[in-house]
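This is the structure I want to talk about, given as structure tokens.
Here the complex is missing a single protein chain, while all its other protein chains stay put.
By written order: A and B. Residues from 1 in each chain.
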Amino acid sequence: MTTDVQRLTVVTERQTAGVKTRKRLLSILAHVLLVGASILMLYPLLWMLSSSLRPENEIFTSTSLWPSAISLDSYFRGWNGLRLSFGTFFVNSFTIAVLAIIGNLATCSLAAFAFARLEFWGRGFWFAMMLATLMLPYQVTLIPQYVLFHNLGWVNTFLPLVVPKFLAADGFFIFLMVQFFRGIPKELDEAAMMDGCSPWRIYWKILLPLSTPVLATAAIFTFIWTWDDFFGPLIYLSDIRTYTVMLGLRTFVDSSAQSDWGGLFAMSILSLLPIFLFFLFFQRLLIEGIATTGMKR
Amino acid sequence: MSISIDRRQFLMGSTALLAAAAAGVGPAMSQETRMRLIFWGGQARADRTYGVTDLYTKANPGTTFDGEFLAFADYWPKLATQTAGGNSPDVIQMDYRYIVEYANRGAIAPLDEFVGNGLNLDDFDKDQLDGGKVGGKLYGISLGANSVAIVVNQTAFEEAGIEIPNRDFSYADLPALAEQWKSKNKRAGMALWSDYSGGEPGLDNWLRQRGKPLYTADGKAGFTADDITEWFQMWADLRAAGCLVSPDDQALDATDAIENTMITLGKAPMTYANSNQLIAFQAVNQDTLTMINYPRAKPGSGGGHYRKPSMFFSLGAGSKQLPEGAKFIDFFIRDPEAGKILGVERGIPCSKAQREAIAPTLDPQSQIALDYVSNLGDLLGPLPPSPPAAAGEVGVAFKTKSQEVAFGQQSPQDAGPAFFQQATEILARAAG
Partner (left out) sequence: MGRAVSPSFWSQLWSRNAGGYLFLLPWFLGFFGLTLGPMISSLYLSFTNFDLLTAPDWVGPANYVRIFTSDPKFSASMRVTLFFVVFSVPLKLAFALGVALLLNRGMKGLPLYRAVFYLPSLLGASVAIAVLWRQLFAGDGVVNDALAIFGIKGPAWISNPNYSLWTLVVLSIWQFGSPMIIFLAGLRQIPVDMYEAASLDGASKWRQFWKITLPLLTPVVFFNFIIQTIEAFKSFTPAFIISGGTGNPINSTLFYTLYLYQEAFSFFRMGYASALAWILLAIVGFFTAFSFLTSKYWVHYDD
């Protein structure tokens, strides 16, 4: 401890040129590392991009990343490949994803608030039940659920994909929010309680404003996972007018027959754009969260 | 609470929107028949199929189609879920492997009452008709005849200056050909032959040439443990003689998916496949491809091939428009214009009139497929009884066992009896 203090004093007292250079070197090293790792992360994208631009018979037979000829054919063919343009699928995916975000943020935060902050009989039991819903493989509840939604007349609409989000059916987000709510100092709401605040006001006025990072996280995940979800749309959507982007993508390819691989890769690239942009935009909220939390403390 | 009302209104709004969209696209006919059609396949098959449904709608105003097509792997869970949920489609594309499961469990409707009554099968190939029967009743109408075939990389053989094997070629000829290949082949990393020791169609073909079926009519194994040992031993010898791609390479091809086969990956100048797949293979290969028959088990043996129904159309047992469905199938398999749109993508048309109508319109590679299936000659044997319900599971076990041998975890002598026992157990479990 003392040595630490001594070293720190030395450093703060004389910010020598040597230390500065070392810092700069470290930062350069970090950038080199990050750029190197980024290439590792970007490789699949580059490869998909090159596959979407090259002739179809080269996709599997050529190992080079560079296409022998470049054409945008796959994009035009893919966009209109499925009787309806991909525009419809983008609108559908977007509608479902936005509804899912609204539903998840509203209802999961309510449930999480109850689990994290309120005392009530059976809390531990219901929390365990909530976790248990995460543990059963969906493959075996699929058919009973389908029967349920079919009886409700919801099959072939967005309802089976959206309504559960408005009923906090995804325990992942409840659990996530619980963990973050519990990280917010309890003195804050205890003081408010003393002033006669209702639980609702504490939830709405204190907890939610302090939770931007986790709400942004939940929004990002909901959007991306709903966008990427394949199995739900596969089972519940039959009419091509209701198809999502992921469902459209999967229909390009059948490994036993003639497929449109170029179209698949071209549309895959396009389908990444919205989620990538969404991520770029929402991660700002992740960062803004810090200022608020920091000040309140 | 006001939130929840808004939400509900919003959701109802979106459903209404959806319904409006649906109503807007379909023609506003008073006596409208909407048929739900589901099939697996890629883009090319979808385009052809929708071409025919459009044609049918033009000929029969008032009948429209909600078509749905999926990849093979996604198709079966969805169809099973829909069927289990009491919501099965009207017209269902059915596979030779699954038709027994669906028929025995009453999930698809028998079609006998429509034959001659909406469904004209007068010029329909007899063997293809029989292929759609389960327990004596007709459950599926073949959409095309197929045979197993080897897709060959013609360019690679030409570069090496080696003749492509002819129809009398047998497994015994492979080692000599491999020696030739090794000295003349120009392609780096290309061995002569795929390792098809785990390919059930290959085993089936080989057993039939030895006078045994893969499965008997009562759903039992038609082979013995010794047959399997001999089969694995034959491949082990070929492996040792350097005829085959490495087990590592072969394992890349887990499911006979075209993009993972040895020919597409450039590991071998050939691959075991089906006759209707040549065009699909060509689409992802740069070299010129052609097609030959499976090797003979020994010189002069034949009868291993058969004309297999590539896939069927069946009608969902819960469908309320069975006669309409039968009428559509009739159009699909007999109408000459429909045939021209469909080509041989699903196999060779089984109605003689349709087959003759399309013959002049085929592109060269479709022509190769047509000629191949029409000229099998002494290679052709009778249609085997339809496979038992658990055939798929046995096939999976066979593939895994073949890998154990190829990777040296088990000898052919042990693998033969071990697989035989596995197969017997699987078949017995499914039967009772």
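Just so it is clear, contacts are C-beta pairs under 8 Å (C-beta built on N, C-alpha and C of every residue); 3 or more make two chains touch, one makes a residue touch a chain.
These numbers come from a predicted model, not from an experiment.
Asker: Could you list, sorted by label, every displayed chain in contact with the chain left out?
Answerer: Per the touch rule above, the missing chain touches A, B.
Asker: Using the definition of touch stated at the top, determine which of B:117, B:224, B:246 or B:421 touches the missing chain.
Answerer: Among B:117, B:224, B:246 or B:421, only B:246 touches the chain that is not shown.
Asker: Pick from A:84, A:98, A:169 or A:270: which residue touches the chain that isn't shown?
Answerer: Checking the options A:84, A:98, A:169 or A:270, the one contacting the hidden chain is A:169.
Asker: On subunit A, what residues meet the omitted chain?
Answerer: Touching the chain left out of view, subunit A contributes residues 1, 4-5, 7-9, 27, 30-31, 34, 37-38, 41-45, 47-48, 51, 59-60, 63, 106-107, 110-111, 113-121, 123, 126, 128-137, 139-141, 143-145, 148, 163-164, 166-169, 172, 174-176, 179-180, 182-186, 199, 203, 213-214, 216-217, 220-221, 224-225, 228, 230, 249-250, 253, 255, 264-265, 268, 272, 275-276, 279-280, 283-284, 286-287, 289-290, 293-294, 297.
Asker: Which parts of subunit B are in contact with the chain that was left out?
Answerer: 73, 76-77, 80, 83-84, 101-102, 105-107, 189, 246, 248-252, 254-255, 257, 259-260, 265, 389-390, 392-393, 396, 399-400, 403-404, 407, 409
Simple rule for what comes next: only the chains that are shown with their structure count from here on.
Asker: Measuring from the mean C-alpha position of subunit A to the mean C-alpha position of subunit B, what distance in angstrom results?
Answerer: Centre-to-centre distance between subunit A and subunit B: 38 Å.
Asker: Which bits of subunit B are touching subunit A when the two form their complex?
Answerer: 3, 7, 10-11, 14-15, 18, 21-22, 25, 36, 38, 40-46, 50, 66-74, 77-78, 80-82, 84-87, 255-260, 264-266, 277, 279-280, 282-286, 345
Asker: Enumerate the contact residues on subunit A facing subunit B in the complex.
Answerer: These residues of subunit A touch subunit B: 56-61, 81-83, 95, 99, 103, 106, 142-143, 146-147, 150, 155, 157-159, 162-163, 166, 234-235, 238-242, 250-261, 263.
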